[in-house]
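One structure, pasted below without further comment.
A protein chain is absent from this complex, but the other protein chains hold their places.
A and B are the chain letters, set down in written order, and residue numbers restart from 1 in every chain.
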Amino acid sequence: MTFSLERPETVGEAIRILSDPSYAPAVPLAGGTDLLLDVDEGRIPARTVVSLARLPWRTLHWEGDTLVVGATLPFAKLPAEAGVRTRLPGLVDAVEAVGSLALRHRATLGGNLGRAAPASDVLPILLAVGAVVRLVSASGEREVPIGQFVRGSRETSLARAELIESVAIPSAPRSAYVWQRVRPANDVSQVGVAVAWAGAPGAWQVALGGVLPTPVRVAEAEAQLPNDPPTAAEIDLAARAAAAGAAFTTDKRATESYRRRLVSTLVRRGFARAMAAGGVP
Amino acid sequence: MTGPVALVVNGVPAPATDVPDDERLLDTLRWRLGRKGTKEGCRTGDCGACTVLVDGETTLSCLTLTHEVAGAAITTIEGIADDGLGRRVQSAFAEEDALQCGYCTPGFIVAVTGVLAELGPNATRESILDALQGNLCRCTGYLAIQRAVERVRGGTP
Partner (left out) sequence: MIRSDAALKSRGGASYGLDLETPGMLHGVLVPAPVASGTIRSVDLSAARRAPGVVVAVGAGELAALLPHGGDRDRPVFPSTQVLYRNQPVAAVAATTLAEARAAARLVRVDVAPAAPLLDIEDRYPEWPTDLATNAPGVVAHVLARHGDLDRAFRSAEFVHRETYRTNGVQHVALEPHACLAEVTDGTWRVRTTTQTPFGVREDAAEILGIPPESLVVEGTWVGGGFGSKGAAFLEPFALVLAAASGRPVRVAFGYRDEFLQDRTTLPAVLRFETAVAKGVITARRVRMMLDTGASLPGRDFATGYAIGFLLGPYRIPVFEMEGYAIRTNKPPFGPHRAPFAPQCVFAVESHTDSLARRLGVDPVEFRLRHVWREGDRTALHQEVGPFGATAALERAQGTIADWRRTLPAGTGIGVGLGFWSTSTGAGGEVRLRLTPAELVIEQAEHEIGSGSIVRGLVAVAERYFGIPADRIRVTNSPTSTAPFDSGVFGSRTAGALGRAIEAAGDRLLTELRSRSGATDPVRLESGPGGFLVVGGSSRRPLADLLTVEERRDGLVAEGRHYGRSGAIDTSRVVEGSFYPYTDFTAAVQVAAVRVDRETGSVKVIRYAAFHDVGTSLDPRMVRGQVEGGVAMGLGTALTEETLWGADGRMLNPGLLDYRVPTIAEIPPTEVVAIEGFLGAGPFGAKGLGEPPIIPVPAAVANAVTDATGVRVTELPLTPERVARALMLL
């Protein structure tokens, strides 16, 4: 498929192009590491590709205890930023699980969210820490909790001509993301598990990736964790509850029964890793 | 759509005209600018054969739109030896037999140069290998490449 490339310099211009029928179908482009392949194969119809590279969104800053990541910041920039490794260790685990370093030099958090892949390594930790997606469109700005933002496999609640501007990620010094793959390096995770302490009793949050069409929080598991720190027995109950959930996917990467096994193991390991991360903001 | 792009390749302006909007940097380098040292592999970002440096960062040229890197400093294998580190990496690959068929070699040499520069002299061996896992080699089994990396770092291979 061939397409025209637009490289707007302002958010307004980007939104105008995306809403203008004469450019349709038009898709926004962040790093392009995932999108361009789908455009090439015709899986995403695109007459116009709107590059967001010139927009002022290659940013990263703290708003109090919340890390705000601009939509077009390449993943590779994230772990190096002061404080991220200690205040959001689970996010660093997840970001470093994405592709190779060269890929992370271009791939972005905004792009990953916009593509909403079932096996995204980043979505589970965003769910577990309760991230909020900040969107912008012609009708203004709005904030959508990550759990509502992802609607299905490759499906988001983005309206037409609406863009992800940034993601607000509450810090979680005790958080972790752990995964299992056929090949450890540079593979798609069969299962990913994120756990995070959200700062209040009863607020351990657990999210799973790769097991359903979208990453999910597992309330059944979280309900087993009233105390902080949780006991080994509580974690064990949570692991079992997480693995007992709805029908998991069977596909070329893993069978459902193996995924259940992995979920229960990885929930335990996720807690071990999150508690070891320790630290107080 | 097509348009001109003012590329800077290996420190030299390399203007290209009539570059289609959807053209990848890989194809511009190889077919428009005749710099075929950058190799075409999977075209899906999974093999690393097409690695170049864009403003010093390892970049998969197969997934990069040419128009997106207008004005950026692009370093390819043809220019990697312009810099002392790149030159050392290049000769270490030869000295350690870190190449066989040679097809992954340009991308690997560029990647090693970029990674060593980015991670700095205090990087751990593990973090360097981790940063190179996107570059596939089917011939050497990677151990000779690891020895080449160590040779450049001045450690024990």
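Definition applied: a contact is a pair of C-beta atoms (placed from the backbone, for glycine too) under 8 Å apart; a residue touches a chain by one contact, two chains touch by 3 or more.
Bear in mind that the values here come from a model prediction, so they are computed numbers and not experimental data.
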Query = Considering the full assembly, with which of the depicted chains is the omitted chain in contact?
reply = A, B
Inquiry  = I'm checking contacts with the chain that's been left out. Which of B:A14, B:L65 or B:C104 qualifies?
reply    = B:C104
Task = Could you please point out the chain A residues that touch the chain left off the display?
result = 2, 180, 182-188, 252-255, 257-258, 261-262, 265
Note = In the full complex, chain B touches the hidden chain through residues 30-31, 36-44, 46-47, 49, 76-78, 81, 90-91, 93-95, 97, 99-106, 109, 129-130, 132-146
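In this section, only the chains that are shown with their structure count from here on.
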Note = Here the gap between chain A and chain B, centre to centre from mean Cα coordinates and rounded to Å, is 29
List of chain A residues in touch with chain B within their complex = 1-5, 7, 29, 32-33, 36-37, 39, 49, 51, 53, 76, 96, 99-103, 105-106, 185-186
Key: Interface residues, chain B side, partner chain A - complex   = 1, 20-22, 44-46, 48, 51, 54, 57-60, 63-65, 67-68, 111, 114-115, 118, 130-135
